[in-house]
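All protein chains but one are shown in place.
And now, chain A:
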Amino acid sequence: MTRLLDISDLTIRFTGKRTVHAINNVSLSMEQGETLALLGESGSGKSVTLKALLGLLPPKRTQIEGRIHVNGTDIRALRGRALQRYRGGEVSMVFQEPALALDPVYTVGHQIAETVMRHKGLSKDDAMAVALDMLDRVRIPSANRRLHNYPHELSGGMRQRVMIALALACRPRLLLADEPTTALDATVQIQILLLLRELQREFGMGVIFVTHDIGVAVEISERIAVMYAGQIVEEGTTHQIIRDARHPYTQGLLAANLHDVDRGARLNAIPGAPPALEVAPMACPFAPRCPKAMDACREGLPPFLSLADRRRVACLRADETVPAE
């Protein structure tokens, strides 16, 4: 079976008044039906990666190098009709702010039906039936009535369910979720996470879930890739990342989660701030903040150390057995 996703040596630069090296040499692959969390802080390049996958970056200001293959198709070569079929058909996206992503002047049923008509060539009535079925699947109560609601008539959690229904209406092979629960309350967030987990199993699709919250990543994904300064610094199963993080940045993120920190104990905070990426990193981008940095870390980009199958860390000291602290 072809791999669901194969990204190799992806480099993305934004040009203009100032240049930003947003993505630097990222390679990443996913098998069919996998759930991967892209974990990182603001500016780490996780959302840019998603946008590149859908070809949503502004072409005039963006320089892209590298290869992106989805289901064996080179999506950077897609144009016109083929690109339209791919977006929303094979790959679709759930955004952080459903209130902004949904069109305020059409009912939610209309918006879902429109997608289905475009992609599957169904009649309006059939498409509305699909829309109704989708609203049911995302557990919207009295879906019949909600079909004719406008986005502003729904609560935040309900809107995110509609967004998911819209994204899944054409049965994509890959769902991209860009912090879909960040704007929601905790009790609603866990509902949406569990819904996504269930739908993922039911539809057998792959999911890339972008988040800055390790707890959310644990709830949703089998695998985690940690991003920093436009690079993947560590990748592995959720279990490996949570139980045996090897990159000092991942270790710092885990400590900053405060999950089992003693009350009032001093936090082991990562000092400083992420780099601005005005130039492409020539050395380990985390070295200036790293408690374990050596001279070699500042002299060149650390190569990936492969610890096991599909388990890699970009750190010169990753194979040291004693973890920090």
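Here is the rule we use: contacts are C-beta pairs under 8 Å (C-beta built on N, C-alpha and C of every residue); 3 or more make two chains touch, one makes a residue touch a chain; residues count from 1.
Please note the rule applied: contacts and distances are computed from a predicted model.
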Request  = Match the chain absent from this complex view to the correct UniProt protein name in "TctA family transporter", "Aminomethyltransferase", "Glutathione import ATP-binding protein GsiA" or "Glutaconate CoA-transferase subunit A".
outcome  = "Glutathione import ATP-binding protein GsiA"
Task = Identify the residue among A:L78, A:A256, A:A280 or A:L307 that touches the chain left out of the display.
result = A:A256
Query = Where the complex has a chain not shown, which of A:K60, A:R81, A:H152 or A:R266 is the residue touching it?
reply = A:R266
Inquiry  = Residue by residue, what part of chain A touches the chain that was omitted?
reply    = 41-42, 141, 155-158, 185-191, 193-194, 212-216, 218-219, 237-239, 242-243, 252-253, 255-261, 263-264, 266-271, 273-274
